[in-house]
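For this view, one protein chain was removed and the others were kept in their places.
Here the chain labels run A and B in written order, and each chain numbers its own residues starting at 1.
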Amino acid sequence: MNVAAEDAALVLEGELTIYTATATLATLRDYLSDRKVCALNLSAVTEMDSAGLQLLLWARRMAAEQRIRFQLVGVSQAVVSVIDLLQIEPLFGGYPTDLTVENAT
Amino acid sequence: MAKTIMVVDDSASLRNVVGIALKSAGYDVIEASDGRDALAKLNGQKVHLIVSDVNMPNMDGITLVRELKQLPNYKFTPIMMLTTESQPEKKQAARDAGAKAWLLKPFQPPMLLDAVAKLVLP
Partner (left out) sequence: MNLDSARQAFIEEVAELLQLMEDALLALEENPEDPESLNEVFRAMHTIKGTGGVFGYTPIVDFTHTVETLMDAVRSGRMALSKALIETLFECRDHTSALIDFIAADKTGTAPLSSELQRAGDALLARLGHAPVASPLPVAALNFDTPKSLPEANDLWMISLEFKRDALRNGMDPLSFLRYLGSLGELVHVATLFPIVSTASEHFDPESCYLSFGIAFRSDADKRTIAGVFEFADEDCEIRILEPDSAHHRYIELLETIPHEQVDCMGDLLVSIGALTPFELVRALKTQETAPQTIDSDGSTSKRRLGEILVEQGSIKPNVIEHAVKTQENVRAKRQEENRVIRVDAQRLGHLIDLVGELVTSSAAIRVMVKRAGIDNMTEVVDGVDYLVSEIRDNALQLRMVAIGESLSRFRRVVRDVSQELGKSIELIITGGETELDKTVVEKITDPLTHLIRNAVDHGIEMPAIRQAAGKLTTGTIHLNAYHDSGHIVIEINDDGAGLDAARIRAKAELKGLIKPEDVLTHEEILRLIFAPGLSTKDQATNLSGRGVGMDVVRRNIEALRGTVELESQFGIGTKITIILPLTLAIIEGFLVGAGRDQYVIPLSQVAECVEMNVNETRKHRGEHYINLRGEVLPFIRLTDLFENADSTRTVNQRESLVVVRFGHHKMGLVVDTLLGELQTVIKPLGKLFERLRGVAGATILGTGDIALILDVAELATIGHIHRHSISKQ
């Protein structure tokens, strides 16, 4: 997990599932504690289930409470398939335009 | 990425048929002959669904479910039990242990694929 500057993106890799949910939540709390923007790079997420989705929704809500921008700066196919299935693309401010969708598999 | 399914049954021919069906549908398949064999073969690797018989030597299906629910890597993994109409009490025991899906034996491969797909798409 690379956390560089205040507006640097949080990179989440591998499984974004119930098995990693507790750890990922801790990472997200940590990341969001002192931020100007909530930027998540999910281009290396290999698998996402409902628990993973809930984490994204939770982070988005927390960002809104902190009045900081929430954006996905990278999405993998695994993430895109969930977003498309639920038609929640607008929720996450659309897909990043500066990045092509990477196929994490 | 193909999803992985473990099939646990003491009947090799059943494992064979089920394995072929699942593989043709696009899943990766790990086969095990009983509960103990299943736990050994899992060995920490990622599986998305465990399909298990109830009555097996060495370790039966219900015990397997109880064991799985204790393992950090498998406690949230969906488990589908293969039961028969004549064992309603076994079915309830499996449910209580944490297996929430089941398929009645005997079944045709398409029925299995349908049931599996509800939990995990290939």
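The rule is short, and it goes like this: a residue touches a chain if its C-beta (ideal position, glycine included) is under 8 Å from a C-beta of that chain, and two chains touch if they have at least 3 such contacts.
This is a predicted model, so every value here is computed, not measured.
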Practice prompt. For the chain that's been dropped from view, list the shown partners it touches.
Written response: A, B
Discussion item. For a quick check of understanding: of A:T24, A:N41 or A:S76, which residue touches the chain that isn't displayed?
Written reply: A:T24
Item to complete: Go through chain B and note every residue touching the omitted chain.
Response: 49, 75-80, 95, 98, 100-101, 115, 117-121
Response to the item:
Touch rule applied to chain A and the missing chain gives residues 18, 21-22, 24-25, 49-51, 53-55, 57-58, 61-62, 65, 82, 85-88, 91
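Criterion: only the chains that are shown with their structure count from here on.
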Discussion item. Using mean CA coordinates as chain centres, what's the gap between chain A and chain B in Å?
Written reply: 32
Practice prompt. Mind listing the chain A positions that touch chain B in their complex?
Written response: 15, 18-19, 46-47, 78, 105
Worksheet, complete the sentence: Within their complex, chain B touches chain A through residues 1, 46, 72-73, 76
